[in-house]
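Take this structure first; my questions come after.
Yeah, one chain of the complex is gone here, protein chain that is, but the others are all in their spots.
In this document, chain identifiers A and B correspond to the written order of the chains, with residue numbering beginning at 1 in each.
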Amino acid sequence: MTTAVTNKEIIKEKQLPKGKNLTTKDRLIKVDRKDAKLALAHMYVAFTALLVGGLAGLLQVFVRSGAFQLPFGIGYYQILTVHGVLLGLILTTYFIMGFQLAAVSRTAGALSNTQRKLGWIGFWLMTIGTVAAATMVLLNEASVLYTFYAPLQAHWIFYAGLALVVVGSWIEGLSQIMRYVQWRKENKGQTSPLLAFMAVVNNLMWFVASLGVAIEVLFQLLPWSLGLVERIDVLLSRTLFWYFGHALVYFWLLPAYMVWYVVIPKVIGGKLFSDALARLSFMLFLLFSIPVGVHHQLTEPGIDGFWKFLQVVLTFFVIVPSLMTAFSMFATFELRGRELGGKGVLGWFRQLPWKDSRFLVPFIGMVAFIPGGAGGIVNASYQMNQLIHNTIWVTGHFHLTIATAVVLTYFGAAFWLIPHLTGRTLTSRMNSLANTAGILWAVGMFIMSGAMHIAGLLGAPRRSEYSTYGGSEQAAEWISYQFAQAIGGTILFISILVIIGVVVNLLWFAPKGEEEFPVAEVAEGGGSTPAILENFKVWGVILVALILIAYTFPIFDILSNSPAGSTGFKLW
Amino acid sequence: MANHKKTSDDNLKGTLYATFGIGIIIIVIWALCFNLFIDRF
């Protein structure tokens, strides 16, 4: 029973938009009105971040083409900090928290007043933090990029603001977990709703991972930027950051996987392929997302080759649940396509609802994840990391993964989630605009990311404004690819404008009505779900053990070997 | 929405080809990069 709801709120059946596969009772189960308000608050921030961050991205590709200079003394790296923070940290965290909250409320039932209050406290802490950090970036006191590596030293308010964002997200995550625990208490011995379970796994992973960055900020960056201590252990701070940083990317990815596993099957009119396998893959993500952060530090001094390689091996394990996901997705599509009469080996493919933006836009994301994942395996391949480390290839890579696979899935979800929350509907006009945006995104990203991958292999560095490097021939070659990136980036920005247009329509102008929050049911005969998959104690112990194995020695080594710390620098 | 029995006899030939296709894409990209790595000093 994955769609079980305890205190479900059944609303009266109203007119439903035509051409959608809604026939079950699920369409009637709504997110609680008060919870909807909280979830919507997140959407406002997330899509504002998309617009401003997207504009920064557009300016970046223009500057890097060499044909444009920023006015009013604005710095390239200031803009890049805005882009990275708003899109990498703010858009993602807000969307995730809003979506997960709605998913928990939809599948486990409305939050209690206490739980909801916690949600609002978290939301406001995050928002105060965002405003504080953004102010420092605008004042040019924090052009340290979204990874804020020491010993470049930002204003302490920037670090404090980001810390508030993390703490706020913890509190929100806690309120979601409390709702899940309540459900388990009220429904002893039953398998919990899959979406709620997945949200809980993602929150747990987030707690354990963000502990690293919390320690970095509280015990290193804050005292140091406040002048309480003079020096900072740079390598330790980077290692703590990346202990967090790789899991961060899985924190972004898992909500997209929730949509792929649970929502998309319903959108196409099919069933969940396997409840148990979906849970298993999430547990594997929980285990292997964290003890792998050193794969971002493969070319750094001070960490032993053996331990780097060990984390490379663990990194390869985290690919396995993605392989499982790929199979589940195709199987869901094929089963449904055959049900609709698709014949032959690939005939089912044409039967899928290609005109439905709730399917098409995330599907484009799934396709992007194939080259994105393949590139990721190259990045993680120990010495092969030297080929691409800190080149623009890396930027090309994560614009396929996070900035296509993940965000297109978020957008595809927003196209039903926002109207579901506002009590409006996605009209067919908006639906086709949304599809247009998805296609524009695919085209723009193919050009931009493709050019980034090639230029990166030719050696072009990332995080770099326009430069001829003293007239170097190699640099001249990179610049021709930067032109291509500017063309792709412009198309992407147009796509963002279209998406913002659709979102604005869904928020305030779309016709009143009921939009379904799609939640798939398990296919009959899909097998039962072993209780072990919900035994968080067991998985927690394995997780801690893996972290200790992967990190004890490297951290001990860093501490015992460490040179004198660094003073702060403000070089922008 | 037919009630679908999901058993090992489900026809998932297309899925088999699609996933193995992904595997081959991964192998090709990785091999090309490895080759480039070996080629360079």
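What we mean here is this: a residue touches a chain if its C-beta (ideal position, glycine included) is under 8 Å from a C-beta of that chain, and two chains touch if they have at least 3 such contacts.
Keep this in mind: contacts and distances are computed from a predicted model.
You can't see one chain of this complex, but its UniProt record names it "Cytochrome aa3 subunit 2", from the set "Cytochrome aa3 subunit 2", "histidine kinase", "NADH-quinone oxidoreductase subunit F" or "ABC transporter ATP-binding protein". For the chain left out of this panel, the touching residue among A:Thr135, A:Gln383, A:Thr436 or A:Thr490 is A:Gln383. Interface note: of A:Thr299, A:Ser432, A:Asn535 or A:Thr552, the residue touching the hidden chain in the full complex is A:Thr299.
Which of A:Ala41, A:Ala56, A:Ala199 or A:Ala331 touches the hidden chain is settled by the complete complex: it is A:Ala331. Contact with the chain not shown here comes from a single listed residue; of A:Phe309, A:Phe483, A:Phe536 or A:Phe553, that residue is A:Phe309.
Summarising the interface, chain A meets the missing chain with residues 75, 77, 145, 149, 151-152, 234-235, 238, 274, 276-277, 280, 297-305, 308-309, 312-313, 316, 319-320, 323-324, 326-327, 331, 377, 381-387, 389-391, 458-467, 469-470, 472-475, 525-530, 561-566, 569, 571-572.
With the whole complex as reference, residues 6, 8, 10, 12-13, 15-16, 19-20, 23, 26-27, 30, 34, 37, 40-41 of chain B touch the missing chain.
Note that in this section only the chains that are shown with their structure count from here on.
Within the complex formed with chain A, the residues of chain B that make contact are 1-7, 10-15, 17-19, 22, 25-26, 29-30, 33-34, 36-37, 40.
For chain A in complex with chain B, the touching residues are 21, 23-24, 269-271, 273-274, 323, 326-327, 330-331, 333-335, 337-339, 345-346, 348-349, 370-371, 373-375, 377-378, 381, 383-384, 386-387, 457, 523-527.
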